[in-house]
Each structure stands twice: as structure tokens, then as C-alpha cells.
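A single protein chain has been omitted; all remaining protein chains appear in their positions.
Now for chain A:
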């Protein structure tokens, strides 16, 4: 289904939904994050796949988020994520820490429709000690009682949201090698995808494009959002806007600074479009 705008995609996401978002090196849809802020979303549970960045920090700052499950939250060279840090300290969000491969593994279990998958490592980490939903069992294929291993439950997000380079006439999307977006699309109940443009034909009919495509089977709705990943990079199309993120990091050090940033970068541009 092709919708008119990122705001129309955001309208499909109810308050309290579990929303999977890729990190700043892998095509988050900042356009949908901004639209969720404009719609006044509340109580979202965000899953960083496997870590979180700019989109997560602005959603937290705008009060859209109740819980974050992730392996790290960072703005890269611009430093710690200021609104995440403030919300954690003030007790406004619940943070469930994980480690990167655990998040991939929980999603892969959901992709396969199995209830859990094992993962090495983790034993002796306080991450595990703080995850009552993760279990340690003896490897059933080892001699009795030997080789403890961690089992992780399948995790099925309500929504995957990400940005792709293009969609075709059949609703397939193309994003090249950033296949973690395919994993979250496969694992989630619905995937909402912003794209730079729509093209004729079908990626699945083109041997060179098919491996970087995600089939419309998994894609619930798309909308055009030009520069919809910005300030994050989009493949070889545009780079990471370091100045923009650094300016955000400075502004978002305080609640007032963040509010002013939101007004200028999230609310005002939409009002301008609406007025035109």
C-alpha cells in the first residue's frame, strides 16, 4: 500500500506499539520518527537493531517512548545521546540492555517462527543477570549437565520502520546490502518504509536488484520521503550530516534547547508544507 506521506505511515502506529528501528549506519527512517513526534505518539517501546541513535533520541526527548531495548544508544562522533541519558536518569523510560547479537538472534527466532534460539557468550555478564526473560540451560547435545548456554525468546516487533532507496510499482523496496532491515521486516508483524522515489517495474524481475530487495510480502506500506534518512546516510546516495547531528547534540543538552530544536526541525517544516 502506497501512502501519501510519512505522517500517514506514523498514523498506522498506535500508542504502546513495539517498534524496531535500525541504527544510524543502517537506514533508520528519521522521517517516520519525526512524523511520530508530530502525531504525539505515546508509550512506544523501541527496539534498537541492534543499537540506537538519532531517531531514538528525538523520540525519547519528545516524550513518545516508555521503554527502550537496545545494545547501546549513541550519536557516534557527536557523543552520548542527551535525551536518552536525561530520560533514564529521571526515570521516565525503562531501559532493557542487551548485546548486539542477542537482538539479532531474537529477531531471527521470530523470522523462523520458533519460540527461542541459543546464543553463546553472555554468561557472567550483568546484562544476563538483569534479563529474567533470558534463560541458561545445559546444552542438550552435550554430556548431561555440561556446557551451559543462553536461550533467548523470539521477539516479534509490531512494526519495523526504516528507509530505503526506492520502491517499485509492486511495493517491493530496495536497500542494497543493509540486510538487517530485511531481518526486522521478516520478523515484524508489519513493516513501514519510507523511500526516496518510486520506480516502474519489479525489482524481483531484475537479477542484479533482487538480492538487495525486500519483497512486498513483508512491506505493509510505503511513502515517499525525500532525504528520509537525513541526517543519517543513505547508502551511496548521501552522507552522514555530522554538522546537523553535532548541532542537535549541543541543543539537546537541555530540555529547553531540545524543545526549540523540535519546533524548528520537526513542527515548523510540516506547518510550512501544510500552508503551501
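Heads up, the rule we're going with is that contacts are C-beta pairs under 8 Å (C-beta built on N, C-alpha and C of every residue); 3 or more make two chains touch, one makes a residue touch a chain; residues count from 1.
The criterion applied here is as follows: contacts and distances are computed from a predicted model.
According to its UniProt record, the chain left out of view corresponds to "Glutaconate CoA-transferase subunit B" among "CN hydrolase domain-containing protein", "Glutaconate CoA-transferase subunit B", "SusD-like starch-binding protein associating with outer membrane" or "YeeE/YedE family protein". Checked against the full complex, the candidates A:63, A:76 or A:153 give a single residue touching the omitted chain, namely A:76.
For chain A, the residues touching the chain absent from view are 25-26, 50-51, 70-74, 76-77, 80-81, 84-85, 88-89, 95, 97-102, 104, 108, 119-128, 130, 146-149, 177-183, 211, 233, 236, 239, 242.
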